[in-house]
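A single protein chain has been omitted; all remaining protein chains appear in their positions.
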Amino acid sequence: MSLALLAVQTLNGLQLGILLFLIAAGLTLTFGVMNFVNLAHGVQYMVGAYLAAMFAALTGGFWSALALTLPAALAFGLALEVLIFRWLYDRDHLSQILATFGVILFLNQGVKTIWGAAPLSVPMPEALSGSITLMPGLLFPVYRLALIGVGLATALALYLLINHTRVGMLVRAGSTDAAMVSALGVDIRRLFMLVFGFGAMLAGFAGAMVAPILSVEPGMGDNLLILAFVVIVIGGIGSIRGAFLAALMVGLIDTLGRTFGPQLLRLALSPSAASQTGRALAPMLIYILMAAVLFERPAGLFPVKR
Amino acid sequence: MKPVSILLAALAALAGATLSGAAAEKVKVGLIVTLSGPPAVLGGQVRDGFNLAVKTLGGKLGGLDADVIVVDDELKPDVAVTKVKELLERDKVNFVVGPVFSNILMAIHKPVVESNAFLISPNAGTSNFAGKQCNPNFFVTSYENDQVHEVLGKYAQDKGYKSAFLLAPNYQAGKDALAGFKRDFKGKIVDEVYTPLGQLDFSAELAKIAADKPEAVFTFMPGGMGVNLVKQYRQAGLASIPFLSAFTADESTLPAEKDDALGFLGGANWAPDMDNPQTKAFVRAYEAAYKSVPGTYAMQGYDTAMLIDSAIKGAGGKLSDKDALRAELKKANFTSLRGKFKFGVNNYPIQDFYLVKAAKRPDGKYETEIVERVFEDFVDHYAAECQMK
Partner (left out) sequence: MTARGQTPAIVLFAGLALFPLAARFGADAYLVTLGARILIFALAALSLDFLVGQGALVSFGHAAYLGIGAYSVVLASIAGIDDLLAQALIAIVAAALFAALTGYVSLRASGVYYIMSTLAFGQMLYFLFVSLSALGGDDGYTLSSRSRLIGKPLLESDFSFYYLCLAALALAYLVLARVAKSRFGRALNAVRQNPLRARALGFRPFPFQVAACVIAGAIAGVAGTLLANQSEFVAPAFMSWQRSGELLVMTILGGVGSLWGAILGAITYLTLEETLSLLTDQTHLLIGPLLVVVAIFGSRGLAGALAPKSSGRAA
């Protein structure tokens, strides 16, 4: 187990964490401000990836595809908000679960119908398609480093937005007490729409960014959705800062657990059994972490004080 | 007068209906393959190869009208069990053709062989059903899983590689793959890594390969998993380490891998450039109909349909005579695209195996090409344990 290998896996873990953050950020805002259980956030990530694949096929390039995907993802999110979600803000969590579950079913099938069940691919942008030598014999793709960079930049931008702008202040106020904000004369419906749309765009952006390195296929958002929920619960619902830290934690634990877990288990088990157990161990670690956090802090690490 | 003529007309109609009803006995085939997710292209090839054969036979199998019901197992064993039971109990199929993946085979084997239908696998051929658990109602038209991988194990051994890094997905076929490779390869196994079925991001495993510096890499990574692995392998700059694989750089994955896979070696029981008339005709027809180059999955789908056709013909079209059908299936009295084909005592094929190479055709399409024959009339290692006669 060399230091270089550890470094590479740490970078991989950070990349996963950043991706989780991009998805979780929108989710925690939606949840925190609007108290809305949005199970459909994972499919918004998937739709972003599909839009990127579609635009890339039309325009032939990654950058133009990305530029087109952002407004398209925003429009898609807003459409969902206007058609379905805004009728459910006042309802209980159960109705929200039912409706958003229905959206997941519909969209997972819908992309299969439109684009087929086989995975699509998105071309890597030329400028970022190289690799740098991280350790002798292993090149690490520049694109993945770019992903990490973009994610960090987004996190910083979000932080500044939430904490140092008027809109951000309204969002924070809305998280704490939406009724009061409305009573003070702010159009709460527009605020909700803004938050929702922005969250959807972030998820779609994550999907588009990830498309060149992973396959674009139906159901790609489902497992990330669950991880995103774990992230926002650990971090504290409504807290961007919490989501960021929790996302990095989860990403690192998952990646390092996946690779080094089987190695440790190899001391006791056969390679195939070690792999199977190790693979199950990594996600279990994440859930054990979540249960432990909830046990100590039933409202997450950075709960938004209501 | 009138009532009598009406009565006569009614009787005639009834007679006509009954007669046409009797002549219209259909053979129902349930085709259960994976049509979702990264491996969807494999199931698609099996389906297309099978359907092409049925079309060539005029929509019939063994002279009877054929009703092919295509079902997607979603690569989920529990879904497959439910759907195969629907095929057996609701649709009352005579044959179940499938699956692509070995874990699905493990799940659907029992319900099908215990029912009234025959199970014919056009791809998955696990070791357990080749040996002690062989079953007279179960036939395999592809190969026993280990065999293809042994081609590369033998090649690596003959080439003198001292060390190898092994990589496969963590399910029965993956385990069989690495076991098959190790049977002939006597060098040092630097590492043996099993990844989750469906994993698409190999950065962790590639980092290990770079750290371990083996003389060769052997992998079994079908479908979309293979596409990602091959591309990421090149991107990581590891192509100087020979990439030996089975079902990873073949017609199902080459269209997506493109130049990244050129020169990579594989093992197979057939390639589209095989030199016999039926292969040439098949490849031409397949490309015309489906616009892509057929791989072994399509070939095996086609052969399965031809096998069923020959069996029904041999049994005189009597679908209810299970014993006759079984005997006819065992005879394998059809012309395989591979040239020679016969079943062993365990209902698994005895055939030749070749070393193949990923190449680009003059027209820009990608295919595998035969380099040399490695095994002739290869009987799998588990046949001796089978108690059937």
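Labels for the chains are A and B, by order of writing; each one numbers its residues from 1.
The rule we apply is simple: contacts are C-beta pairs under 8 Å (C-beta built on N, C-alpha and C of every residue); 3 or more make two chains touch, one makes a residue touch a chain.
Keep in mind that what you see is a predicted model, and the values were worked out from it rather than measured.
For the options B:N103, B:T279 or B:T368, the residue in contact with the chain missing from this view is B:N103. Within the set A:A79, A:L98 or A:A127, the residue that contacts the chain not displayed is A:L98.
Considering A:G13, A:G77, A:G174 or A:P283, the position touching the chain not shown turns out to be A:P283 (whole complex). Residues of chain B that touch the chain left out of the display are 72, 76-79, 81-82, 85-86, 89-90, 103, 106-107, 109-111, 170-172, 197. Counting the whole complex, the residues of chain A in touch with the unshown chain are 31, 37, 39, 84, 87-88, 91, 93-99, 101-110, 112-113, 222, 226, 229-230, 233, 237, 272-273, 276-277, 279-281, 283-284, 287-288, 290-291, 294-295, 298-300.
Methods note: only the chains that are shown with their structure count from here on.
Annotation: 37 Å between the Cα-based centres of chain A and chain B. Looking at the complex, you find that chain B touches chain A at residues 35-38, 40-41, 44, 72, 170, 175, 192-196, 200-201, 203-204, 206-208, 210-211, 213, 224, 227-228, 235-238, 256. The residues of chain A lying in touch with chain B in their complex are 2, 4-5, 8-9, 12, 112, 116-119, 121, 129, 131, 135-141, 144, 213-215, 217-219, 255, 258-259, 262, 271-272, 275-276, 279.
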